[in-house]
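Other chains of the complex are left out, but the ones given are in their true place.
Chain nomenclature is as follows: A, B and C, assigned in order of appearance, with residue numbering initiated at 1 for each chain independently.
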Amino acid sequence: MDTAALYERGLELRRKLFGADAVQRRMDALGEFGAPLQHVINAYVYGDVWSRPGLPNKSRSLAMLGITAAINRPQEFRVHVRGAIANGCTQDEVREVLLLVAMYCGVPASIEAHRIALEVFQEQAAAGG
Amino acid sequence: MDTAALYERGLELRRKLFGADAVQRRMDALGEFGAPLQHVINAYVYGDVWSRPGLPNKSRSLAMLGITAAINRPQEFRVHVRGAIANGCTQDEVREVLLLVAMYCGVPASIEAHRIALEVFQEQAAAGG
Amino acid sequence: MDTAALYERGLELRRKLFGADAVQRRMDALGEFGAPLQHVINAYVYGDVWSRPGLPNKSRSLAMLGITAAINRPQEFRVHVRGAIANGCTQDEVREVLLLVAMYCGVPASIEAHRIALEVFQEQAAAGG
């Protein structure tokens, strides 16, 4: 498959999961300097890995909550809470993953993840989401 | 709820997920010294968190694969590949989580997780599992 | 032991270590969504593990400074500097642990821990603490 086609497919999926405006802001923020990284993200991460059959994206999102909380990357965790909601995860389902995080990564990781998840829920409620 | 009841409920769930023999071996290995930690694992991790409604255990297992690969704890990852199979995850589903791990935790984390998952699959095939 | 009793015992200890107001703010911040995690923290972390005999809480606090600096969770490190002071640790004792952190976790972990510890010392001095 051509990487330009992967890029387009991935960018479309990112826009669907996180909102076209938010994705554009993230891409603009890194400008020319970040273009090769955006290629990695659009073509390889979303155009290839996230676009594979074999697992519903809701399940991918639940795994992503655990992964991004575990690696201590709060900005990325925030992005994937939004993606989880877009993929149909409920607040209760998000919480169950974060309780696993408390047990397997320690309570500090889970406290921070709870705080961010709650901010996303409130921001979406405020937006009528 | 009494913590003794939580302990029993959790121990029963562990046995169902990982096999009674394997759990007994793991508990015996740490002996008297490890008794308080086994209490944490049986009562709090499995008797409370894993026993909550709100998420099917198959989804918990998929998240656990991502979490234990991300935190770089290969022994624990191995345990949770077995749990994932007991909870009905297919090899394809396991692999999809490990491809997310490659993208979000880096390829070395995913290479090691692939190697361990494959060993578990082969061991279960050899056991007629 | 009943988990409700563990919860009460742990909540009381948290209030003693970190101040009743600070604990209430932290619990309120996560609301209903965070109630199961607060149960983990109050009943299991403080009601069980921190309430065990076998180690003076001052020694627990010194270990906690090392642990929370090592896991790169600055908010939690800040909480445990306050707890260390409440448990009778001096500024010199805090610093000795942070110099071990420099050697075993690398200087960047120690620089950040120094900065936060100093903020807590100054905040407590300003409060007449």
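As a convention for this text, a residue touches a chain if its C-beta (ideal position, glycine included) is under 8 Å from a C-beta of that chain, and two chains touch if they have at least 3 such contacts.
Note that this is a predicted model, so its numbers are computed, not measured.
Each protein chain is a copy of one sequence, and the assembly as a whole in this entry counts 6 such copies (shown in place: 3).
The rule is short, and it goes like this: only the chains that are shown with their structure count from here on.
Interface of chain B with chain C: the two copies contact each other largely through the same residue positions, with over half of all numbers used appearing on both sides.
Seen from the C-alpha centroid of chain B, the farthest chain centroid is that of C.
Chain A and chain C, compared by their mean Cα positions, are separated by 30 Å.
With centres set at the average Cα position, the gap from chain A to chain B is 24 Å.
In this assembly, the C-alpha centroid of chain B lies 29 Å from the C-alpha centroid of chain C. Each of residues 44, 49, 52 in chain B touches at least two other chains. Interface residues of chain A facing chain B in the complex, by the touch rule stated above, are 44-45, 49-50, 52, 54-55, 59-60, 62-71, 76, 92-93, 95-97, 99-105. Contact residues of chain B toward chain C in the complex are 1-3, 6, 36, 40, 44, 48-49, 52. Residues 29-31, 33-34, 36-37, 40-41, 45, 68, 71-73, 75-76 of chain C touch chain A in their complex.
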